[in-house]
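Before any comments, here is the structure.
A selection of the complex's chains, in situ.
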Amino acid sequence: MRYYQLREDGTPRLAVQTADGLFDLTAAKDRLQTLEDLFCAADITDRSIDDVTDDLLEDAVPLDAEVADGDALAAPVSSEIWAAGVTYRISEEARQAESDTPDMYIDVYESDRPEVFFKATPERTVDPEEPVGIRADSEWDVPEPELGVVLSDGDIVGYTVGNDMSSRSIEGENPLYLPQAKVYDKCCSIGPCVRSADSIEDPHDLEMWMTISRDGEVLYDDATNTGKMVRSVEELVDCYTAHNAVPDVAVLLTGTSLVPDESFTLEEGDEIEIGLEGIGTLSNTVVEV
Amino acid sequence: MRYYQLREDGTPRLAVQTADGLFDLTAAKDRLQTLEDLFCAADITDRSIDDVTDDLLEDAVPLDAEVADGDALAAPVSSEIWAAGVTYRISEEARQAESDTPDMYIDVYESDRPEVFFKATPERTVDPEEPVGIRADSEWDVPEPELGVVLSDGDIVGYTVGNDMSSRSIEGENPLYLPQAKVYDKCCSIGPCVRSADSIEDPHDLEMWMTISRDGEVLYDDATNTGKMVRSVEELVDCYTAHNAVPDVAVLLTGTSLVPDESFTLEEGDEIEIGLEGIGTLSNTVVEV
């Protein structure tokens, strides 16, 4: 099942997309207003989120499917977001081009330890359809389309689409500037929904694509498959959660393989669409921050 | 003035140390329970925190000075913490010893852009007297004593003492692992108080010292002065706040210059004391996480 967080006039509502349509779960249970509420109830009762939802569908109210594309759509969870890097082969080459010290990227491949880093607070994460940011002091800015793993109490409960906005010029100048290239105003977006882990057959075999348009013209359009990851989702999650204080709900983005080439940089007003097979398409425009 | 956050049975109280003693400000105003409350009132009324406090002292209740050392002492603010690196000369040499790619550290000195990074969430920050963490998967762990700048609405309103716990073995293995070396369970502590910016004559001329003891024996004892910083506090704050979504209250640690040599690593039970002239002494024990 796919879960959408709606928010109208500030009031949150949880909706679920099943084979039969889109349903308002908050209408079935007043207390079920956010995906976090569902995660919490499922955790305490040791059930899967889809299992809990199944029992509620009878009382849920059908919604127009387009609600899930509209203004009311919010980020599916409001949580700390981490990300992994150097997890796809293609990304390695791109990074070599950008950095004067490429060896460290190659070393990450060859090491047992993945690269994971703090990516965003909820306040720095924008809703679907909202503008993501490019730093005014950066010259080379790209979106990084990524499969997002959604964790409840440290366990994988779902998947989402993530946009890990990055300043390649700042990161490329010095690897010690990576946090500035990654963590800034409006640096991340996730959505449009969370697909339950139970309903994803294999997270390591999902088509992923990205298009970037400017003034109606497509400037970038490419696709890959999460099967090209050189780390497993579980391995990345283990690295994030080990020795860490992981909040009840958290998101880990798993790295990118779709990278516009060096001649491209984002500009204000650009439109980014990131799609993941079986999950959905995350759309954002671009604003300078 | 120096502000202490007390917390007894979960109830917060704000105390202030003046030349005349320690006073309970919450006794003067019920609504003034945290330093954040004081920052907020001062911000909205465009006054300094000391100025607001001055008017409240008449109704504040004297407290035993030892309260500010006891169990009731909490981190002075509960906020996002960032840190800066490579800001003292001595630190550079230490880093060269630890890393196979030392050039990047030298580059930071020569660059206009400082190194700032996301250090800790409130949940990863421990109170004074509480144990800070060393990662079980790390072999070389050190505290980093630092001057902490306290920001309200992006402006410098005070200073505190910070312990930026670091795994030098993980950071040294690959600079891309820096976030794992820095952001983990119990990775930070600040305190014991916040000294108002107005009452610090020059933050760039403060004695700073650290002692580390094990089983009653002092293993490390050294001192420096914040005057040895090669960046100004304002410059580091500018770097943190630019293009960023800084919360109402935030802390920026300004880098370290006191580094135990390579033969030393922290162990469970060690006692760390970090002192800053005119502010106070932050004490923590060590626990493996």
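So that you can tell them apart, the chains are marked A and B in the order they are listed, and the count of residues begins at 1 in each.
The working rule: contacts are C-beta pairs under 8 Å (C-beta built on N, C-alpha and C of every residue); 3 or more make two chains touch, one makes a residue touch a chain.
As the structure is a computational prediction, the values presented were derived from the model and not from experiment.
Visitor: Beyond the 2 copies placed here, what is the full number of copies in the complex?
Guide: 4
What we mean here is this: only the chains that are shown with their structure count from here on.
Visitor: Find the geometric centre of each of chain A and chain B from their Cα atoms only, then give the gap between the two centres in Å, rounded to an integer.
Guide: Taking the mean C-alpha position of each chain, the two centres sit 32 Å apart.
Visitor: If you look only at chain B, which of its residues touch chain A in the complex?
Guide: So the residues of chain B in touch with chain A come to 80, 85-86, 101, 103-105, 107-108, 111, 113, 115-118, 121, 123-124, 133, 135-137, 170, 173-180, 183-186, 239, 242-245, 247, 289.
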